[in-house]
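Note sheet for the following structure.
With one protein chain removed, the remaining protein chains of the complex are shown where they sit.
Order as written gives the chain letters A and B; numbering starts at 1 within each chain.
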Amino acid sequence: MSEKSELGIMDIFVNPMKVTMKQFFKSTFGKPATVMYPLEKRDPPPTYRGMNAIIWDLCIGCGICAEVCPNRCLKMKPVELSDEEHDRAWYGSHLAKRKHKPERPAINFGHCMFCGFCEDYCPTGAMTMTDFYEMADTSREGLIYPARTMKVDLEDLPQLPLTNYMMESPVLDIDPCIGCSKCVDNCPTNCIIMDVGPHDKTLKSGKLRNVENPYFDYTLCIGCSVCVKVCPADCLHMEPTSNSSLSGLTTEESPTEA
Amino acid sequence: MAEMWISMGPQHPMTHGLWTLKVKVDGETITDADPELGYLHRSVEKMGERRKYFMNTTLPDRLCYASSTTWTHCYVLTVEELMNVEIPERAKYVRTIMLELQRLASHLMWAGSYMPDLGHITGALYFWRDRELFLNLLEVPSGSRLLYNYIRIGGVKRDLPDGFVEKAERVMKLFEQRLDEYSDLFENSKIFRMRTEDVGKFTAAQAQNLGITGPNMRGCGTKFDLRRNDPYEIYEEIDWDIQTREAGPGYGDCFSRYMVRIDEMKESMRIIRDCFKKMPKGPTLASTIPVRAQGEAFRRTEDSRGEALMYIVGDGTDRPYRWKIKSPMFTTISAAPHYLKGYKVADIPAIMGSVDICIGETDK
Partner (left out) sequence: MTLFGACRIMAELSIRILIPIFEFQEGLFPPFSNPAGWFADWLATDGGLDTMAWFYAVNIALMVGMTNLILVIHLERKIAARIQDRRGPMLSFRSLREVGEDLSGNAPSWKFKENYSGIGILQNVADGIKAFTKELIIPTKADRFLFTMGPIIFISSSVFLLALFPLSDRFAASSAPAGLMVIMAAFSIAPIGILTSGWASNNKYSMIGGMRSAAQLMSYEIPLLLSMAGVFLVAGSFDPVTIVEQQRESTWLFGLPMWNIIPQFIGFVVFMVCILAEVERVPFDLPEAEAELVEGWTTEYSGIRFMFFLMAEYIRGFAGAAVATILFLGGWAGPWPVPPEIWFLIKVYLIIIFWIFIRWSVPRIRTDQILVLGWKKLLPLSLINILIVIFMVEIYPYFTAIVNLPEVF
C-alpha cells in the first residue's frame, strides 16, 4: 500500500493525466470501444438466448414448455395443421388419431424473460432459441407471437431420442380407473396402451365388466403429465423416475447443445 | 444554519437503487441518518413458494442483477443440500469459474458506479468497459449477458464451450494490464485519496456487531471469507488467499474497501487460472435430479457483497414450503447511521457507494 506521503501536490493531475492522455491518443488514432449499434452489430455467441423458434416438424405439442415457463408467458394454442404437415410431423401419425386439434406453443414476449427453460426441457428439441433480439414493438399485442410466426422448417431433422427432463413419470392408481382411455388419446408420444386390467366393475345395468387399464411405456414417456391433467377420475399421479437410464442427462455432453 | 433533514432518495444519484436516506445536517456536517428500505420489494420469497424448485433458479438471478450467478448458486446449493444431490466434479469447477467471473463483473460494476459518486465519470466508463469483457465471457456458456440462469440443480446448464479457456486467458491478461494502468488514475491520484481516505471509518468490531460482511468487513482487516471458512464447491483445493486491507489498526475506510475489491479481482483471476489448470473431464450435470424434497436446509455463500444465506423448507411436494433469503446489504445499509455520522454531505455518496449497495437483494 502506497503511503500518503508518496503523493505530492503535482499528483493532483500528473498521474491521472498520464492515463487519460494515453487513452486519448489510443482512441483517437485507433478504434474506440463504441459499437455503433444500428450500423454495426456485435455477433452473439451460438448459445445466445434470443427469440424462440419452433422446429415445426419436431414439435409434438406435449406442452412441457408451457409447464416449465416460470412467467407463464407461453400457452398451448390449437393450431390447424395441413395434410402435408401431418405427414411430415415426427409423431404425426399419432396426432392424426387424436380427436381434438393439435396444440402448438404461442409466446407473449412482453412477459418472456428469455430464461431458456422451454428450450432446455423440450423433449424433442423442437423449441430452440435464435440469436435474434430486435423484437421491439409499438403495441403490447404485437409482442404476442402465435406459433405459426415462430415456425422453422429444417431440411434434415435432427432426430433426437425422446428424453424425460422432467424426471417424473405417471403412475396409475388402479382402483379408481374407469378405463376411459382419455390418456391414450392425449398422450403426445403414444406411450400408453389400454389393456385388460385386473378388475371387474359393476355397471349401472348390473353387468360385470372387465375395465381396461392404461399401461405405460416408460422408455417413451417424456413426463409431460398431460395424462394426469386429462384423467377424469384422478387415478394418475406423477412420481420421480426410478430408472435413471431413461434420462438423457447421463450422457457426457448435454443434449441441449446438439 | 439550523439543523435540517434532507431526504436523499428514493430517486437520487447517490442511492444506486430505490431507497431513501434521510440525513440530518448541521450546515454541511451529518448529525444523524435514517435509511428507509422497502421501495423495491417484489416478494421474491413468496413467488418462489409458488414455483417448482428448478424453475426458481430464475428468481435469485433477479435478486441482484449485478451479481446474479452468485445468488442462483446460493439457492442451488441450498436445494442440493435439501435434496442430497451429488454433483459431478467438473460441474464444481465450472461453477467456481462462473462464480469468480461473476465476482469480477460485480466488483467492476461497483467500481464503475462508485466513480461518478466521487465526480469521476471517466472512471465509470473505464470500469464498465472492462465489465463488458467479462459479460462477453459469461455470455458464451450461458447465452445471456445479465441474468444467466446457468447454474442448475445438479450441475450447470452446459459445459464450457471450446475455446473458452483461451478467450478467458486473453481477457484476463488484458484486464490485468488495464488494472495496472488504472492504479495511476485512482489510487495514485491525490484527489481520489483525499476523497476516500479517513472517510466512512468503522472498526472490525463494529462490523461484526452490525453484521457487515464481505469485502466491507475484510476492508477492516478481518480475515474472514466464507469461501475459506465454510468452503463450498472446490475452494478448498484451489490456491488462493483471503485479501484483507486496513486503513489503520483495526478499522477501514473507503479507500481500504476500494483496495480490497481491487485485490479481490486479482485474486479471482488467480482462482480462475487455477481452476483451468486443475479442471477434470467429465459430465457437468448429475444423472438423477429429484424434483421433490422434504426437510429443511440452509447454506451460506460468499456473495460479491458479503454473506448470502438461504433457508428452504420442503414439505414433500415439488415446490418449496418456505424460502428465506438473508441479504448482506440489508444489514450493511441498516448500519449506515453508524458510519455516516460526523462526515460531510459530500461524503455521503463516497461512503454509501463504497459499501457496494444493491437494493434488489436488500428488498427482495
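In the analysis below, a residue touches a chain if its C-beta (ideal position, glycine included) is under 8 Å from a C-beta of that chain, and two chains touch if they have at least 3 such contacts.
Just so it is clear, the structure is predicted and the values come from calculations on it, not from any experiment.
Touched by the hidden chain within the whole complex are the displayed chains A, B.
Across the entire complex, the residue among B:V85, B:V165, B:M194 or B:I234 in touch with the chain not shown is B:M194. Subunit A residues in contact with the hidden partner, per the touch definition given at the top, are 9, 12-13, 16-17, 19-21, 23-24, 26-28, 32-34, 36, 39. Although one chain is not displayed, subunit B still touches it through residues 1, 4, 6, 8, 12-14, 28, 115-123, 125-126, 129, 185, 189, 191-192, 194-195, 344-349.
One rule holds for everything that comes next: only the chains that are shown with their structure count from here on.
Taking each chain's centre as the mean of its C-alpha atoms, subunit A lies 31 Å from subunit B. By the touch rule above, subunit B contacts subunit A in their complex via residues 51-52, 54-56, 58-59, 122, 126, 129, 132, 139-144, 147, 149, 154, 157-159, 161, 181-182, 184-185, 187-193, 197, 245, 259, 282-292. Interface residues of subunit A, counted against subunit B in their complex, comprise 1-2, 4, 7-9, 11-12, 15-16, 18-20, 22-23, 33, 44-45, 47-49, 68, 70, 113-117, 120, 129, 166-168, 240-241, 244, 247, 249-254, 256-257.
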